[in-house]
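One structure coming up, written as structure tokens, with questions to follow.
A protein chain is absent from this complex, but the other protein chains hold their places.
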Amino acid sequence: MSQPSNQLQTQFERLKRNKLFELFVISVILVSALLIGAKTYPLPPQVVTATVILDYLITLFFLIELTIRFIAEPHKKRFFNNFWNVFDTLIVLVSLVPIENSELAVIGRLIRVFRVLRMVSIIPELRILLTSLVKALPQLGYVMLLMFIIFYIYAAIGSTLFEQINPNLWGDIAISMLTLFRVMTFEDWTDVMYETMAVYPLSWSYFLSFIFLSAFAFLNMVIGIVVNVMEQEHAKVREENSVAEGTNEPSLRELQQELKEIKTLLKQQK
Amino acid sequence: MSQPSNQLQTQFERLKRNKLFELFVISVILVSALLIGAKTYPLPPQVVTATVILDYLITLFFLIELTIRFIAEPHKKRFFNNFWNVFDTLIVLVSLVPIENSELAVIGRLIRVFRVLRMVSIIPELRILLTSLVKALPQLGYVMLLMFIIFYIYAAIGSTLFEQINPNLWGDIAISMLTLFRVMTFEDWTDVMYETMAVYPLSWSYFLSFIFLSAFAFLNMVIGIVVNVMEQEHAKVREENSVAEGTNEPSLRELQQELKEIKTLLKQQK
Amino acid sequence: MSQPSNQLQTQFERLKRNKLFELFVISVILVSALLIGAKTYPLPPQVVTATVILDYLITLFFLIELTIRFIAEPHKKRFFNNFWNVFDTLIVLVSLVPIENSELAVIGRLIRVFRVLRMVSIIPELRILLTSLVKALPQLGYVMLLMFIIFYIYAAIGSTLFEQINPNLWGDIAISMLTLFRVMTFEDWTDVMYETMAVYPLSWSYFLSFIFLSAFAFLNMVIGIVVNVMEQEHAKVREENSVAEGTNEPSLRELQQELKEIKTLLKQQK
Partner (left out) sequence: MSQPSNQLQTQFERLKRNKLFELFVISVILVSALLIGAKTYPLPPQVVTATVILDYLITLFFLIELTIRFIAEPHKKRFFNNFWNVFDTLIVLVSLVPIENSELAVIGRLIRVFRVLRMVSIIPELRILLTSLVKALPQLGYVMLLMFIIFYIYAAIGSTLFEQINPNLWGDIAISMLTLFRVMTFEDWTDVMYETMAVYPLSWSYFLSFIFLSAFAFLNMVIGIVVNVMEQEHAKVREENSVAEGTNEPSLRELQQELKEIKTLLKQQK
């Protein structure tokens, strides 16, 4: 029975690699994305019915496409080791959940929105970009933690001192952190400050020190990323150079060694 | 007949290269730019008449200048291969369209505004700057696409959830994208957020995740450009170095090879 | 008597280095941080009593932990040369001050907030990050001074000219500097400008020149930091290279010297 299955696998693999099939998949994804956008406009009832049918067709197509890719995979176990395959499977499976209830209809619509992300999984360049973005995150870990500590301490001070002044902004530590994020984006931050300065005239120092600290930490984060990217680039260039030069270059020290040997030979001849 | 035409061509070429003529062209462009600015102020009727006459004279001069440049060109076919010649021709041709109708007068004024762009086409440094700006765009293609996908998904979610709250901001996917761009520029974004938080208390996560994602993608774009520019600079420096050193330098490996040959020669002598 | 004391010291040193003990210290710090956050929410009276008891327990634990670290230190004098030890001691000592008075209760709560900073002192990566942040400050000294002079001059001009227009914004030089900082963050700066333009129509030049100057100085500061960090990275890479190559490489000049000696030897043989 492995023979016909193998035949099917190679046929499906050929289909999967077919440029035309790929283009068709991309256009179905595009149509599904446009459909999501179109539904946000008021539509006549016939068109609404059409979009519902189209939605089912797209779900069906995604199911078929995923099945083809699964069968085309020679090593079935490896299929789910690939993050993007798992990602696509999840999106398809979630779309299959029947949500007829009117209250959950909104959730059904939200789930279909994530189909647009299949655009990322189908275009290799976007996939690379996204993984490189995600890979850049861990190196930011400690700066993020430091920033969180700064936010936490300032929010604790803020909700202790300013809670009576404006509970909407400083009610508890979570709201205070949101307010501080607002201050960090400079969004009407002086309104927040003038309000507290009416009670505590020195509270400007709280806001200014926070802005300086958070800006400085943020700057450090950005510089950290830039330096990191630069280093990776340099490492890549160096590697390319060493590959271009074929085998590893001799060092100047080795050359000097050879020269010394020659001199010894010459002196022996004398 | 080619003789007199050639004579005319070389004469016009000399005229085109004349520094004085170039300066005159630049000053006419400057006058036309000032004229456009002057027209935005309330002017007495006599001055308005003067500006209309001046407008015609400038259009005429641009036509003559373009004709001179066309005749000065030895290879007529190449003339329209140059982007900037096509650009200048278009601006002149469009100015020639007679717009007397009062309703279209605004369009006529708008078209004349683009004459200021001739400043870019006449100054070589600006031309280089603009082409380098345009050349930098394609490498941003995929980051821009990723950013658009992020905007599209968030806008779809936004107009699904928040449409009832404020149709002016979340009415359909296009308006939602404009609102998200506003949030990205931090322009009164907390007003938008507080409004939705009154209905969905957890909607701060929608806004914060969007700000983080878009800021991160934007940062990546900037770093991408910086690294790219740096690499080009390095490549230029390396090229200059290799040119400065005249012929290509021998590698250390080649020197080692020569040393080995010398040792063999010496050993043979023994 | 030094024998038993030494025994205690080595035992405590072993305890201090114990991974489990370290984890326990970190979790106590975490609990104390969460406690600070929890207190900003309205709590039932029983929980308030519990937090007070927990507060005392944490203070006690910090005191014990510090004592262990002090005894574990072989050179007692060096203990207070370490900035982080002094820092931890201060936080513990300040927590011990009995503040029962209701008026000072707020101050007591604020002091406990700084316990969260022990998170920085216990995690080595954060400690390194913070010291590198602090080390970056002095090199910014002169740019900061220049920026302060710019602010001071503009604030002096502002409070001289605009004091009558809006004393809340331009009352004295300190308030004017705060207003200028607000302008620098672009926070409703046009409101401030339009108000003064109603009296002095040319005052836009004051605001625009200030924005350009401060933005330019700020940009210079950022670039200064970036270049500095880059140089440090390059220096590190160069150092690593020279270490990797073991002993110091001979220069090309030395190799040339050797070649000349060989030639002399050969010529003598003739």
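By letter and in written order, the chains are A, B and C; residue numbering begins at 1 in each of them.
One rule holds in what follows: contacts are C-beta pairs under 8 Å (C-beta built on N, C-alpha and C of every residue); 3 or more make two chains touch, one makes a residue touch a chain.
If you're wondering where the values come from, they're calculated on a predicted model, not measured in any experiment.
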Contact list for the unshown chain, restricted to visible chains: B, C
Selected from B:I26, B:L54 or B:V120 as touching the chain missing from the view: B:V120
Interface residues of chain C (partner: the chain not displayed): 142-143, 145-146, 149, 152-153, 155-157, 159-161, 163, 171-173, 176, 186-190, 204, 208, 211, 216-217, 219-220, 223, 226-227, 230-231, 251-253, 255-256, 259-260, 262-263, 266-267, 269-270
Hidden partner interface residues of chain B, rising order: 33, 36-37, 40-41, 106, 109-110, 113-114, 116-117, 119-120, 123, 125-126, 129-130, 133, 136, 178, 181-182, 185-188, 222, 225-226, 229-230, 233, 237, 245, 247, 249-252, 254-255, 258-259, 261-262, 265-266, 268-269
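Heads up, the rule we're going with is that only the chains that are shown with their structure count from here on.
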Chain-level touch network, classified as line, ring, star, complete or other: line
Chain at the geometric heart of the assembly (C-alpha centres): A
Interchain centroid distance [CA atoms averaged], chain A/chain B, Å: 29
